[in-house]
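I'd like to ask you about the structure that follows.
Apart from one protein chain that is not included, each protein chain of the complex appears where it belongs.
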Amino acid sequence: MTVAENKKTIGNIPEHPKSLLLRMDRMPHIWCSRCGIGIVVGCLAAALEKAGLSPDDITITSGIGCTGRVAGYVKVDSFHTTHGRAIPFAVGLALSRPDLKHVVFSGDGDLVSIGGNHFIHAARRNQNLLVICVNNFTYAMTGGQLAPTTPVTARATTAPYGSFENPFCLPNLAISAGADYVARWTSLHIRRMTDTFEEALNREGFRFIEIIAPCSTIYARRNKLGTGLDLMKYYYENSEIKHDATAEELEIGFQTKIVVGKFVDKERPSYARAMNRHLGKILGKKYIPPEVGGPQ
Amino acid sequence: MPDPRYWRKPFDSDKVKSPKGVVYVIKDRCKGCGFCVEFCPRGVLVLSVEFNKKGYHPPEVVHPDRCVNCDLCERICPEFAIYSLNQDEIIELAP
Amino acid sequence: MHADPKGVLTGTHYLDGDHAAAEGACAAGCRFLAGYPITPSTEVAERCALRFPMIGGTFIQMEDELASIAAILGASWGGLKTFTVTSGPGFSLMMENIGLGIMMECPCVIINVQRGGPSTGLPTLPAQADMMQARWGSHGDYEIIALSPNSPQECFDLTIEAVNLSEQYRLPVMLMMDECIGHMTEKVVIPLAEEIDIVPRRWTREKPDTYLPYKPCDDLVPEIAPLGYGYRFHTTGLTHDQRGYPVLNAETQEECVGRLMDKVNKNAENIYHLEKHNLDDADVILISYGISSRVAIPAVGKAREDGIKVGELRLITVWPFPENLIRELAGNIKAFVMPEINYGQVVLEVERCVGGKCKTRLVGHAGGWVHDPESIYQAIKEVAQ
Partner (left out) sequence: MSHTDVVISGFGGQGVIMAGIVLGKTISIFSDGFATMTQNFGPEARGGACTAQVVVDSDNPIRYPYVQHPKILIAMSQEGYEKHEPNLASDGLLLYEEELVEPHPGKRDQIKALGIPAARIAEEFGNPMVLNMVMIGFLAGTSNLIDIEPAKKAIAGCVPSHFIELNHRAFDKGYEYGRNKLEALKAAGSEV
């Protein structure tokens, strides 16, 4: 949308430039002050514009949790599903509507704890999904419990003495499961994040982008890390761009350096493409490619 | 007024015309995180003293002339409460 | 609307219930199946894996049943007719997203070929012990539609009916088979495509700017918007208003859940599919469904030879339950006898509706085998006295 199309006003000023991509009738959103999720949503909206996509070209699916609420604020066909199941739900969407782009927006607990099995299998099968994970190292909506990403020694309500269990490193997980495109930024890296979203939107296959983002109210406070603003400053000082980072360098400890960048960018046929190619080859003329859903 | 963040004057600063931006703040949507104030590369903003309806201090434009419409405030705002427009577009918009 | 001929394998076949159900799904227009192997239901998925590539369908074997049900909900929103198939343990795993399907009002079909439980139970042996799980298995209040076939032919016919009902009323519909019917082989006649009625997806004709995703039509069912046509709708498992937006308060809960109940209850007369024999002058009525209805046949015959007036009521639709009919019949007879391969599930509904007006007798057992008809005969004889 261009500014000129933006006819709505709020008070005496024009409505926000992304208002055609967002459900402004639902603002303010439920996320806390100094939470990073809104930034990621804004960057995706910007990426859509930059990629030349209309809101009618994409769907957004999310699961449960703070990030799970993203689906409710984007003005596209959007699905707020159950905890952990955003990916398999979106797998159904993607296979029934291969003509659209399908984005899964998920938190770390949703995506790789309860939904972990779906995550690795969707990556393995190279399903045609752009999966964006907002990683804030905790279960924020339920009050700050231990997440599969919580760094060792960080505190959570269910790890009151600090965590002693190994967290998942999400890019490593995605890479080892076979994802085609893997990147990580923090919520401070607004331009690179937007560019990465744009690039990933215009590709096929399983694309995974992790965004480290502040949870001000729960994670930062419980771990005495100041506010969300302090975490943003921390990202500014401690993130390092390294596209060829090793698996070890990608690990995140408690308040250690955060290596960001685009780590994998390869092309394999997506599940749907592989299916069409293989079945077409085996069955020849008997093969009828999958029907696309929607009114005939 | 020279921006203190430039350690030297760019060689081509006379030839390149910086865009001019105008910042808009949707005050009642703001939750006072301060991201825009902290990260604005031109130091255009400060947190205001006034409260909005929800009791937060929204940003206030104190150096409007410095804005180059870089979009950072819009992108980094988690609340969709601030953005800048190119001055030329605003003229078009005006009734 | 008639069936798409490319999915209809017209002819006379010798099929078991599982394969017949798969053909029913093809004929009904299902073009998406996500499933996970589990005995004794796997044959349905296997047949579709073979057939779908030749009729424009997509079969995907998911990583588990949680994923299977989620994927069919997604594909249904994508606009395809979808189904999944499982048995007890997998059915248990699907419960959460069956609730999502109900809340989002997503048409889809879940076939459960019942085996003995609890837990892993009897993988290859029959039971009818998931009937209450089908009714109540997901949390919260809702109404469901569940059908129970008693022959491979009905596995074919009722799969089509299940798909049609799911489209008509926009909810997950259960086809509650059992291992016996799933693995029973009989003649199955698949008619011509033009002889099969298909309920099309209820696409909205409303314009995007006036469309409300959860605004009900006269039959209390809302219309669906296709993806990517500018509707930009939102749907959620949270309690929502007509816009589909989460509104978390008691009034919206009442409106949202109340309608989910009403759309089944108030349309129940159009949903019931019952088989009735000799109910008018009956002293004893045998109520049955699935394989138990066939096992009871010699018992009913023998009781009639004894001069006992036995009527038969077969629940082809088990849920919604034909409450009013049972209440009415209860006033005129001595007893209901109900064989079930469980320790008493659907019979509880009979008892509730009877309200003490006549006797209710369960002939039940834990599963692994079908009833000896003699035990059903003895029960009829006892209650007839």
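Think of it as A, B and C in the order they're written, each chain with its own count starting at 1.
Methods note: a residue touches a chain if its C-beta (ideal position, glycine included) is under 8 Å from a C-beta of that chain, and two chains touch if they have at least 3 such contacts.
Note that the coordinates shown come from a computational prediction; the quantities given were computed from them, not determined experimentally.
Colleague: Could you list, sorted by label, every displayed chain in contact with the chain left out?
Modeller: Those shown chains that the absent chain touches are C.
Colleague: For the chain left out of this view, which of C:64, C:186, C:206 or C:323 touches it?
Modeller: Final answer for the missing-chain contact: C:186.
Colleague: Taking the entire complex into account, which one of C:243, C:294 or C:334 touches the absent chain?
Modeller: C:294
Colleague: Mind listing the chain C residues that contact the chain we can't see here?
Modeller: Residues in contact with the chain left out: 12-14, 16, 39, 123-124, 180, 183-187, 291, 294-295, 297-298, 370, 373.
Methods note: only the chains that are shown with their structure count from here on.
Colleague: Using the contact definition from the top, classify how the chains connect: line, ring, star, complete or other.
Modeller: Drawn as a graph, the chains make an open path, so a line.
Colleague: What is the identifier of the chain with the smallest separation between its Cα mean and the overall Cα mean?
Modeller: A
Colleague: Let me have the rounded angstrom distance from the C-alpha centre of chain A over to the C-alpha centre of chain C, please.
Modeller: 37
Colleague: As a quick test, compute the distance in whole Å between the mean CA positions of chain A and chain B.
Modeller: Chain centroid spacing, chain A to chain B, equals 27 Å.
Colleague: How far is the middle of chain B from the middle of chain C, if each middle is the mean of its Cα atoms, in Å?
Modeller: Each chain reduced to its C-alpha mean, chain B and chain C end up 60 Å apart.
Colleague: For the complex, give me every residue of chain B touching chain A.
Modeller: 24, 26, 29, 31-35, 38-39, 54, 56, 71-72, 74-81, 83, 85-86, 89, 92-93
Colleague: Would you mind writing out the residues of chain A in touch with chain C in their complex?
Modeller: Per the touch definition, chain A meets chain C at residues 23, 26, 55-57, 59, 61, 71-72, 75-82, 84-85, 87-97, 99-100, 117-118, 121, 271, 275, 279, 283, 286-295.
Colleague: Given the complex with chain A, which residues does chain C contribute to the contact?
Modeller: 6, 31-32, 34, 53-58, 60, 62-64, 66-68, 70-80, 82, 96-97, 99-100, 104, 201, 203, 225-238, 245-246
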